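A single structure is presented below for examination.
Moving on, here comes chain A:
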Amino acid sequence: MNYASIMAGFGGQGILMIGNLLSIGALEQGLGCTYFPSYGVEMRGGTANCTVTISDKEVGSPVTARPDGVIAMNGPSVDKFGPRVKEGGFLLINTDMAQDEKFSKDGVNVLRIGCNTIATELGNPKLASMVALGAFVEKTGIVTIDSLVQALPRVLPEKAHKLIPLNEKALKAGAKYAAEN
Partner candidate 1 sequence: MKQVFGRPESLVDVASHFCPGCHHGTIHRLVAEAIDHYGVREETIGAASVGCSVFMYDYFDIDVVESPHGRSPAVATGVKRSNPEKFVLLYQGDGDLAAIGTAEIIHAANRGEPLTVIFVNNTVYGMTGGQMAPTTMLGQRTTTSPYGREFSQDGYPIKITEMLAQLEGVAYAARVAVDTPAHLAKAKKAIFAAFEAQVEKRGMGMVEILSSCPTNWGMNAIEANKRIETEMIPYFPLGVFKERKGSDFF
Partner candidate 2 sequence: MTKSFEKGNVAIAKAAVSAGCLYYFGYPITPQSDIPEYLSGVLPGLGGQFVQAESEVASINMLLGAGSTGKRAMTSSSSPGISLKQEGISYMAGSEIPGVIVNIQRSGPGLGGISASQGDYFQSTRGGGHGDYRTIVLAPATVQEMYDLTILAFDLSDKYRIPSMILADAMLGQMKEPLDEWKPELGIDYGHSEWILTGAKGRERRRVKSLYLGDGDLAEHNWRLAEKHKRIAENETRASVDIPEDAELVVTAFGSAARIARTAVDRAREEGHSVGMLRPITLWPFPAEEFVKVGEKGTPILAVELNTGQMVEDVEIAVKGASKVSFCGYPPGYLPSPDEIYEKIMEILKGEEN
């Protein structure tokens, strides 16, 4: 198994956070994992993305031109990474930030989900990326929701630990939506 995923969006949307969470979730399951953030000039331009590659042996390339799965949290990310998704791959579009009903690609499974809406219903719009990640792992099965929940204390800063239950809720709400759609 070798699964390359890209998560992308605006800076401040929690992209790097969910990249780290997915990585540590994979570690919790005893899988190999490489997290590679975009950094520097690109980051200052207001977009952020990272590549998380998960494997049951040693991870090879930390970068990919044909990701198995993509989380696109905004419109520009759909435009940039949508067309790259591998055949048989998966694309999550956050419809709250990307009004992109048109995108489709042969052989690519697309899930449209209003992550911000669901997060706001849970009481905090900042949880949108957690909702997305929950939906993503539900659809792709690369790691379990339980592993992500276990990984939360290692990823969230100490002062945010009181928010762990809420983050768990967001992951599960995303998973529930994905299971039903």
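Regarding candidate selection, all candidates are chains of the complex that A comes from, given by their letters.
FYI, contacts are C-beta pairs under 8 Å (C-beta built on N, C-alpha and C of every residue); 3 or more make two chains touch, one makes a residue touch a chain; residues count from 1.
If you're wondering where the values come from, they're calculated on a predicted model, not measured in any experiment.
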Among 1 or 2, touch partner of chain A in the complex: 2
Residues on chain A engaged by candidate 2 in the complex (per definition of touch): 2, 20, 23-24, 27, 32-37, 39-41, 58-66, 154
